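With one protein chain removed, the remaining protein chains of the complex are shown where they sit.
Chain IDs A, B and C follow the sequence of writing; residue 1 opens each chain.
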Amino acid sequence: MTLPNQPKKIVRDAKVLAQQELATDVFFLVVEAPEIARLARAGQFVQLRILSGDFTLRRPVGVAAVDEKKGSIAFIYRVVGRGTKALSELMPGEIVNVLGPLGHGFAMQYEHPLIVGGGMGLSPLLYYAAAMQGKADVLMGGKTAEELFWKNLFDDLCGQCFLTTDDGSLGTKGFTTTVLPEILEKGDYDVVVTCGPEIMMRGVAKIAKEHGIPCEVSLEKRMACGLGACLSCSIDTTDGQRKKVCKDGPVFPAEEVFA
Amino acid sequence: MTLPNQPKKIVRDAKVLAQQELATDVFFLVVEAPEIARLARAGQFVQLRILSGDFTLRRPVGVAAVDEKKGSIAFIYRVVGRGTKALSELMPGEIVNVLGPLGHGFAMQYEHPLIVGGGMGLSPLLYYAAAMQGKADVLMGGKTAEELFWKNLFDDLCGQCFLTTDDGSLGTKGFTTTVLPEILEKGDYDVVVTCGPEIMMRGVAKIAKEHGIPCEVSLEKRMACGLGACLSCSIDTTDGQRKKVCKDGPVFPAEEVFA
Amino acid sequence: MSDERLHTNLLGIAMQTPVLTASGTFGFGEEFADFVDLSRLGGVMVKGTTLLPRRGNDGVRITETPKGMLNCIGLENPGVEHFLKETLPRIQQYGMNVIVNISGSTAEDYGKLAGLLDVPGVAAIELNVSCPNVKEGGIVFGTDPEAASAVVRAAKAHTKKPVILKLSPNVTDIVAMAKAVEAAGADAVSLINTLLGMEIDIHRFRPVLGNITGGLSGPCVKPVAVRMVWQVAQAVHIPIIGMGGIASAEDAVEFFLAGASAVAVGTANFTDPEITMKICDGLTDYLAENGFSSIEEIVGKANPGFLGFPKDVQKG
Partner (left out) sequence: MSDERLHTNLLGIAMQTPVLTASGTFGFGEEFADFVDLSRLGGVMVKGTTLLPRRGNDGVRITETPKGMLNCIGLENPGVEHFLKETLPRIQQYGMNVIVNISGSTAEDYGKLAGLLDVPGVAAIELNVSCPNVKEGGIVFGTDPEAASAVVRAAKAHTKKPVILKLSPNVTDIVAMAKAVEAAGADAVSLINTLLGMEIDIHRFRPVLGNITGGLSGPCVKPVAVRMVWQVAQAVHIPIIGMGGIASAEDAVEFFLAGASAVAVGTANFTDPEITMKICDGLTDYLAENGFSSIEEIVGKANPGFLGFPKDVQKG
């Protein structure tokens, strides 16, 4: 039988085009995957099958950048375990298997978004910033100045760039949530999009709500299929139901998932 | 406590120095392992731990050549499964873990040995031929001329080189056992050393016995430890006992294992 | 690729191939429609269904283990009514055999579920009596021959569909379980469900999974699964659907040679969503290379004690 719709998800071997260590244990990986580059929207992710090392499960990573002309997509990831370690050892020319694009991305209809990110959460936000073509500002937080290597990546893509560090070594001392109220009051943002540690996102969502601004959050949960089939990634929604991060998310309206 | 003897077996990471395909699916692998090169005797083997691909068991291979000056040892192996496939993909500079030298080699006190080999059995015999420094002759059999790429390897190391092929495409048409009686009658060999398919070795041993010449055979059996500890490699001996191929062999006097 | 050699008929169900997908690993099939020709599968054993909706377990639900994974999904599902009203009509369009995997807390639950599912569009019922992630009774049905038999009888009393009993590997005597459910009227058995396992987070000093223990699946369990299929094939006269760690055509062949009439693929769908199609291709090649013209010719071929079953069971 013929499939009811054109396939929207692709699985294919992708050649590594570049791999670069951006900061200690943080890597920037570019792979050749033209169909996925064409389809992937900001906020979506892929499931990588790392072929060295006999992994049973794929590893989810957000799409950090897309180059439709070159037919490539890029990821930024931190080495935290076996899978990301093996991933970081791939050399240009080697192969990684990519399944994607998966899930739903950020809403694109806004005119003046504020991006709020921390840690690896900044990776999918980078693609969002690019897709917004300068319309977005960004607020990013890190423990130290060193962790804010992200600034260079966002600088060209965003209007303003606000920074916080826990130790005050760069930008304002404190958390993103320390400065967020003031930024929201001064700016005329029509949406806040956030990705990072859950505790940060909860704080951001609360502040956005207080300011009457819609907020979108991007969640993580361990995944097996990435396709909505296995229910590994179920989360609670505020209406007492369950949703799947891989299929219904990873981007959710904040009020749907944070009480 | 101190160990009672100097260690005789080594386990160490070894750098691949060269890897070359000698014939379809047959590879020549040279690795850097100076201590093992110093200790290994002809007929001994090593257990290779192939680090790519998460193997539980090591893979046994005979020592095919030793270069004490360069501190290297060489193996010749056929790709038959997962392990040998992964092994064949190693590039110079990459690492394989070597455990050895293991087992007992061929007796070295003879003056005019006849080597009889078939298939990959010729690999440990190559080292034996080299160790005999020209005193040995060799009889080798293969299905076709193509399989006798071995000839080039043995030519410089042996006196005479007798060949048989199943299809007659090189040397005498037939098996090694077809021509062995005649060769033994003509020559004045004081030992026959043989390695290859068991059916061949049984035939060779029988003919050697008929000619009153001692015969040494080199056996294979699946191995786990390679150290005589696990009893994976037990075989029957003619006196109704069991011996371990890894420790008591792989080389045995023919009469000890073939009735 | 022609599937001629793979056409089979099991329990009266015409199957294009003897390759099914295992319950809980393949959703309702539709999630894989971009990667798999669903009608080429022998059937899709859909996610475990219960009378009432279930929320499943909280916290971390999966973790990777050496050549395998643990899961404690805990039978999250929207309930049988939702399945009948929303899901079944929607997935009909794919032209696949839908085998519904059901779980209950009592034998009556299974009877009710079987009755409700005795509708067109359902090819067969698979009784999950062995889900290790559910507290109330699940594990007992799966490890007690009497309890499992009661479940089979209850289901059989309420449906004309073929009833498949799914065996748990967490038992001392898998043969006793299989014989008991055969005697109770099961039309087939499927095996194995997951092995009960767990993992501990050594940095947080606590189990990784929200439910503490979970079900182990994937290539790591294959040797246990093949052994159990082998043993059961020597003891029962009903067909066996073999599963547990199948990730290649070669793996599948082991199950056929041991005595399985069909196989199901679970965890491997996560590694490669196209794997079932590759397994079908590989099976055709294997049969052709070895001179077999049908999959039936290799069922039980390595198992001298294989009992087989009346031909009409297979031919329907």
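In the analysis below, contacts are C-beta pairs under 8 Å (C-beta built on N, C-alpha and C of every residue); 3 or more make two chains touch, one makes a residue touch a chain.
In this text, all values refer to a predicted model and were calculated from it rather than measured experimentally.
Here is the thing to keep in mind: the chain we left out touches B, C in the whole complex. Among C:Gly27, C:Gly197 or C:Pro239, the one in contact with the hidden chain is C:Gly197. Across the entire complex, the residue among C:Val226, C:Met243, C:Ala262 or C:Ile295 in touch with the chain not shown is C:Val226.
Among B:Asp54, B:Glu111 or B:Glu146, only B:Asp54 touches the chain that is left out of the view. Within the full complex, the residue among B:Leu17, B:Ala40, B:Val61 or B:Leu99 touching the omitted chain is B:Leu99.
Considering the complete assembly, chain C touches the hidden chain via residues 65-68, 70, 143, 170-173, 195-202, 205-207, 212-213, 216, 218-224, 226-227, 230, 245, 250, 253-254, 257-258, 286, 298, 301-302. Interface with the hidden chain, as seen from chain B, comprises residues 1, 3-4, 7-11, 49, 54-58, 97, 99, 222-225, 227-234, 242, 247.
By definition in this document, only the chains that are shown with their structure count from here on.
In summary, no chain was found to touch both chain A and chain C. Remark: chain A and chain C have CA centroids separated by 36 Å (rounded to whole angstrom).
In this assembly, the C-alpha centroid of chain B lies 47 Å from the C-alpha centroid of chain C. Across the assembly, chain B contributes 54 as residues in contact with two or more other chains. Touching two or more other chains at once are residues 67 of chain C.
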